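Please read through the structure below; I'll follow up with questions.
Here we show just some of the chains, and they stay where they sit in the whole.
Order of writing sets the chain letters: A and B. Residues in each chain are counted from 1.
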Amino acid sequence: MKTMNLAGIYPPIVTPFLKDDVAHHYLAENVEKLSKSGIKGLIVLGSNGENVYLSEEEKIDVVKTTIQSASKNMLIIVGSGCESTRETIYLTNRMAKMGAHAALIVTPFYYGSKMNDEALIKYYSTVADQVEIPILLYNVPNFTGINLSVEALSALSKHPNIIGIKDSSGNVNQLGQYLNQVNPDFNVLVGTAGALFAALILGCKGGILALANILPKKCVEIFQLIQDDKIKEARELQLRMIPVNHAITAKYGISGLKYAMNLLGYKGGEVRSPLLATKYEEQEKIKEILMGAGIEIT
Amino acid sequence: MKTMNLAGIYPPIVTPFLKDDVAHHYLAENVEKLSKSGIKGLIVLGSNGENVYLSEEEKIDVVKTTIQSASKNMLIIVGSGCESTRETIYLTNRMAKMGAHAALIVTPFYYGSKMNDEALIKYYSTVADQVEIPILLYNVPNFTGINLSVEALSALSKHPNIIGIKDSSGNVNQLGQYLNQVNPDFNVLVGTAGALFAALILGCKGGILALANILPKKCVEIFQLIQDDKIKEARELQLRMIPVNHAITAKYGISGLKYAMNLLGYKGGEVRSPLLATKYEEQEKIKEILMGAGIEIT
């Protein structure tokens, strides 16, 4: 199983809502369009997919639409992590049967002080043993308050059904420590576009990037320039993308990302409550940032 | 609706598991026994109930067993908060129909940096408008990373269907600020037994206390002593309870609490994975702490 090579760029796709329901035609349209942009695959039901706001059946339906709408060459990776071991296994296997190729499993975190190395190693090992598709670990301290230690990653990377990690810590020092601990075929993916260039140069295989929802070709271009040893061009493009990425992640969040999608030919739809829609001033600021980076607004 | 007076002590009851399934006979036995201890009511599906590890149907069944096993005079308050507004409303109303008297709704927190005052006020107002039972806010920064501001509480306390708050911050300064902002009939409950005495003296109406799962009579005694102006006796008992409370919350967590329940005639059962069972040394330490506080082990 360990031979799955995830090298490339992945958007963690959004879940567009209309009147508080999943807008499946919007979702389908986005997936079709993204499939043609040079990306390697799609992450469904990640943090940007408002995963925590979806019921189990909605999650299943979102995965179904995504698989149906994606090109056949797209890798479909599902965010099937839940707080409990048993629910994570159940949901992952349900999605495996639907055709998902791999699962991205967030660190459980509600009882944060108890989620030590021992608990996390046991959790991920048990899940990996019992699911029918390979899994990736998902380290996202900003959302979870949990940071997966280098020691835990080192132990887990040896499991035959754990094929990689998405790290969204933005900590390039820790990325280096991770890379030092794993075999060359283990897929270390960076989870924030602001660190993409540095991470790839350092040896990461690719990136799962909110930015790839609106500018997939730019992300793929950074990836390709580095493959082609065009370091200066890659850096220049990375630096130009940083303010855009900041706007649609840390600063304006998912509603900012969805608004930017609308500006760039995708269908963002609405966010689900309690997330708030972008305000007018935020929209103007997002436009300004996009134009400042030389992005043409449709 | 505002006339519901919640003054008293409430255990946030645990969900006992056996072989990873809910052990309903254990749950029933605990509820029956607790009902006779002088408490005012029960919190079902709080953090100590491993709420985040239960499927929707399991939650429903846990509420059902609790309601069936509790004395008729017990107030049943359900932890029906979910991340999305719509699911919170749906689940709360489902439980209202089953006979729950009120709901304790945790601050949504996954997109923590976006859960500002505006978002939280809108969330709670919408929920309160659309559910059929009164609600209490639940502020638990240790688990959620979110602290409900004094300003947000002040605004929300005016809603006719928001009847109180459980505050587990342990910050007595903030409790005072909360108390300053609300009407005398608004139910400010403290969420940690270590602060019970101070909170009650300051004007809180009662407490929702993990400790009340193992020593409900001691908690009720502190409450009653303060009603009777026996301050010194209340303080002495509070100080004696502090190490016990620390052991079964911050230090050894839910598995420590369940082990202590077994020692004291209740049925803790197992925790659900990824929580880990107590280790032998932890069990010995818990025994020692209980005996140090003069608690007789059965």
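Quick note on the criterion: contacts are C-beta pairs under 8 Å (C-beta built on N, C-alpha and C of every residue); 3 or more make two chains touch, one makes a residue touch a chain.
Predicted model only: the values in this text are computed from it and were never measured.
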Total copies in the full complex, given that 2 are placed here: 4
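The definition used in the following text is that only the chains that are shown with their structure count from here on.
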When subunit A is superposed on subunit B by its C-alpha atoms, the rotation angle in degrees, nearest 5: 180
Centre distance in Å when subunit A and subunit B are each reduced to the mean of their C-alpha atoms: 35
Residue ranges of subunit B touching subunit A (in the complex, touch as defined): 20, 47, 52-56, 83-87, 108, 110-115, 118-120, 122-123, 126, 142-143, 145, 250, 253-254, 272-276
